[in-house]
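Have a look at the structure below, then the notes.
In this view, the complex is presented without one of its protein chains, the others remaining in place.
In order of appearance the chains are A and B, and numbering begins at 1 in each one.
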Amino acid sequence: MTGGDIQFDRQGRLRHLLTLEGLSRQTILEILDLAESFISVGEREIKKVPLLRGKTILNLFFESSTRTRTTFEIAGKRLSADVINLNVNASAASKGETLLDTVRNLEAMHTDLFVVRHAESGVAYLVASHVPAHVHVINAGDGSHAHPTQALLDAFTIRRHKRAFNNLKVAIVGDMLHSRVARSQIQVLTTLGVRDLRVVAPKTLLPLKVDRLGVRPFTDLHAGIEGVDVIIALRLQRERMHGALIPSAQEYFDLFGLTPERLALAKPDAIVMHPGPINRGLEIDSEVADGSQSVILSQVTNGIAVRMAVMALILGPSVEARSG
Amino acid sequence: MTGGDIQFDRQGRLRHLLTLEGLSRQTILEILDLAESFISVGEREIKKVPLLRGKTILNLFFESSTRTRTTFEIAGKRLSADVINLNVNASAASKGETLLDTVRNLEAMHTDLFVVRHAESGVAYLVASHVPAHVHVINAGDGSHAHPTQALLDAFTIRRHKRAFNNLKVAIVGDMLHSRVARSQIQVLTTLGVRDLRVVAPKTLLPLKVDRLGVRPFTDLHAGIEGVDVIIALRLQRERMHGALIPSAQEYFDLFGLTPERLALAKPDAIVMHPGPINRGLEIDSEVADGSQSVILSQVTNGIAVRMAVMALILGPSVEARSG
Partner (left out) sequence: MTGGDIQFDRQGRLRHLLTLEGLSRQTILEILDLAESFISVGEREIKKVPLLRGKTILNLFFESSTRTRTTFEIAGKRLSADVINLNVNASAASKGETLLDTVRNLEAMHTDLFVVRHAESGVAYLVASHVPAHVHVINAGDGSHAHPTQALLDAFTIRRHKRAFNNLKVAIVGDMLHSRVARSQIQVLTTLGVRDLRVVAPKTLLPLKVDRLGVRPFTDLHAGIEGVDVIIALRLQRERMHGALIPSAQEYFDLFGLTPERLALAKPDAIVMHPGPINRGLEIDSEVADGSQSVILSQVTNGIAVRMAVMALILGPSVEARSG
């Protein structure tokens, strides 16, 4: 953690969640532990705690994503906050207002938290660097940069199934080049102590110098997933097909699709993850997606608890107040 | 009620509301009686009861319908549930995710109730047959199959004005062939004991073997509504005009439009109903729609109470718990 990092306030408390870069193991574990306590809220008769009553959360989505918006909306409402959805594709943007003017206006309404999603990298950071001290920002995905709550829920899911991180072998399979999810996953998993972290992708979808991120690159799926405890398949944007990066859907599946035969190369108790929405028959075979080793739907469930934890940590009463 | 009917759980309690087919008179009356108790909630200063506090209701609309969505949203909120609106036309669907994957994801967020609307018949049933035991489904209209809450509110409205069902003469006028509303109305009214139930439509809009449904078909409006207690005009989809089924709007109105003169053929205290939105001058003359015998707006008011009743019955504490 660097002092100048805008994610933290002067007392070193998390103010925004923009990226997992620079987040200490301790902070990450604090979020995961808090999420653990929220798991039970989703399972109760009355799925609601009054922690954020009277807070205003604004889902500020410049890129449409019903699923992610819904998880944040549910998380906010289960914490008793008021949640306002704002899809800014059409409205203010088309009226010629700048992004920062939009944000300044919304924050003047005494918004407490912006959940920001944007097709361009760096927008959540831009917003966070302009809001006053009492306003918080969570990055819900910015371009190909970061998607921190997704990676946190992945780490949370792995911990629930595998406990200790340091002896795990984890393989991330798919389009590393464009994936904000993979970038955030690598950060959280290396910070949590995963020593054998692999990325498996066709050469055209591997970033240059990917080894600098502390991962081992593989262009062969068999070699990449052999003996691993965790396989994370990434979503392949179908747009990539139209470019020259992937020859065809069929060829991609032939080489990198996760089939039962290939899954057998991993440890017998390996778990299979995917950030969703899945493309059946492209990244993953239906038999694997729906199989006993798949924890894909648990990831979704855990996502609510993790997002509640991040919101509560950032917005809720301070730890002292909570424990005092 | 058949034991295998997925609408009921093993104890025979209503779990989903997908169709009125197979619903017993007793279950229907239980819903109508419960709705009666919710009518007063809409008339109070504070239109809210805490029955579903902490429950998550998802309005999952694959077919846009602001009006129906609004009634379910209001019903859910008056029961203190958290209501999330999801319009799935553009988002997940366009990302290539299958319908069942979308639903599985949303249910993994610990959704308690899906209110499903879809342009294709059978979708609500499909969803209900895949959700786990604690998740409930209400069909808010699927293709030309069923629209059970609409038909229940119609039955509720008739009961409020006419009391006993068994001596009533009821005429349903309009496009029987494509109407999910009519199909559900016929089921509820025959179950409730209406013995003289008529459907009135041009031959092209009458299903084959319609008499098997326990109704008497008429292709002449005058004969069909003579002496009836209740006239239900159906909405005519303007799309039908473009096909060969109806010659023209004017001709349809000339033959089947409900005018004051024709209404005079029914009993003097006959009531006029319509599921809305009405096409003035097509199915119904404005003088009739706004006249003293019209209960069209009462249907809307009753619709909130009936939807609250269905939600409460399905999702709320069990009857024993409520009375205990």
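Details
In the analysis below, a contact is a pair of C-beta atoms (placed from the backbone, for glycine too) under 8 Å apart; a residue touches a chain by one contact, two chains touch by 3 or more.
Quick caveat, the model's predicted, so the values are computed rather than measured.
Only one residue in the set B:74, B:177 or B:265 touches the chain that does not appear here, and it is B:74. Between the chain not shown and the residues B:37, B:64, B:167 or B:250, the one that touches is B:64.
Note that of A:24, A:37 or A:105, the residue touching the chain absent from this view is A:105.
The missing chain, though absent from the display, is touched by one residue of A:41, A:74, A:88 or A:115; that residue is A:88. In the full complex, the hidden chain is touched by subunit A at residues 53-56, 58, 82, 84, 86-88, 90-92, 95-98, 101-102, 104-106, 108-110.
Residues 42-48, 64-67, 70-71, 73-74, 77-78, 238, 276-280, 297-298, 300-301, 303-304 of subunit B touch the missing chain (whole complex, contact as defined above).
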